[in-house]
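Here's a slice of the assembly, chains where they normally sit.
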Amino acid sequence: MRQTSRSFWFYTLLLLILMSASDIKMQRKKRVIFFGDSITQAGVQPGGYIDLLNTMLKEQKLDGNYELIGAGIGGNKVYDLFLRMDDDVLAKKPDIVVIYVGVNDVWHKQSHGTGTDADKFEKFYAAILAKLKAQNIKTIVCTPAVIGERTDFSNQLDGDLNRYSNIIKNLAKKNEVPVVDLRRDFLAYNLKNNPENKEFGILTSDRVHLNAAGNKLVAESMWKAISQIR
Amino acid sequence: MRQTSRSFWFYTLLLLILMSASDIKMQRKKRVIFFGDSITQAGVQPGGYIDLLNTMLKEQKLDGNYELIGAGIGGNKVYDLFLRMDDDVLAKKPDIVVIYVGVNDVWHKQSHGTGTDADKFEKFYAAILAKLKAQNIKTIVCTPAVIGERTDFSNQLDGDLNRYSNIIKNLAKKNEVPVVDLRRDFLAYNLKNNPENKEFGILTSDRVHLNAAGNKLVAESMWKAISQIR
């Protein structure tokens, strides 16, 4: 009986150690969901910013530490994210959620008459942040980069992009959430690389959607924020 | 002992009967929530359609059977209802919910660039219906009446009001939910009472918000549907 008992405890302990080890390992593979619109939908394609992030992770031998999931749907605005966040985000138990939304909220005002009022944008954005916080999910927010790459604030929708970016940054401060300020990063890049004040072709292919340089810039800017999260 | 016991049972029984009676009475007082925008927000004011419904209930000595609650907020669109339905509707455990929304979804396309795309309107409306059904709450839906009272379909937003009304009626059919077709009722009334094809002043004070005749028509149309629900 004692022998049995001894070996029983030995194996039990071993099992616990192994489980614990595997548990630690599982804890360390952080699940990151990128939650957004068509830019994020394209992000998982070869050469897209999420694909580039995966390549970066491999190069740095960190691909064992992160699982990156794209949850972008074309045309989505902030309230579309709110509607589908239970199914597409919370149900997947992420450790980190990167919210990248706002372009359509501004753009569709002009193109379809179906954008989002600034006060409603803030209200829905805050509701998303609150739901993520309630689940102890780490959140990163991004400002909407560009609709047009002119650097003298003469793109039609620059006023609203600046305003909605301010809303996001204020919410981030209030909620102590890191910001990837893509709007600032894109402007800085264009000030250096767009001397002809062109509308597109520097970081976007069509004023909005990312070309290779744009995907690279987004991936790098996001990685700075994601890598900081413990 | 037997006497005591007998009287004990007598009073116990009496109490149970009274409790049961009061319980029946409480069950029969139906809580109705009117869920909508500024039209419904104004509905609880003196002379508003919900106020008129209360008067009608009193006149018919049915005020003991219904409790009417206004849950209208100015400027609300379908997604605003979705955002606040937990707090403003479900938490109040209604028996019946009357949804009256759609005017701003159409109107704000033109006035603010922040209306609701038809496909998104349907998606959010369906999500509200599903949540109410999941709680076994009886639901009544209304079509958006008018933005302008001209009867020859020359009001700027008639096309979309007709389309969004079709969406609501199709959802109602699919969900086996009764429809208060205010758009049809308003047109019929105007065809009789608006021979000069005026934009407002017949049922509305400003093309959208209800005057006395408009509130009366809405109260009557809604009562037909509410009174049918068992």
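A and B label the chains in the order they appear, each numbered from 1.
Following the convention adopted for this analysis, a contact is a pair of C-beta atoms (placed from the backbone, for glycine too) under 8 Å apart; a residue touches a chain by one contact, two chains touch by 3 or more.
Fair warning: this is a prediction, and the values are worked out from it, not measured in the lab.
Taken over the full complex in this file rather than the chains on view, the one protein sequence occurs as 4 copies, with 2 of them shown.
Keep this in mind: only the chains that are shown with their structure count from here on.
Averaged Cα coordinates give subunit A a centre that lies 40 Å from the centre of subunit B.
Taken in their complex, subunit A has these residues touching subunit B: 79-80, 82-83, 108-110, 112-117, 120, 123-124, 127.
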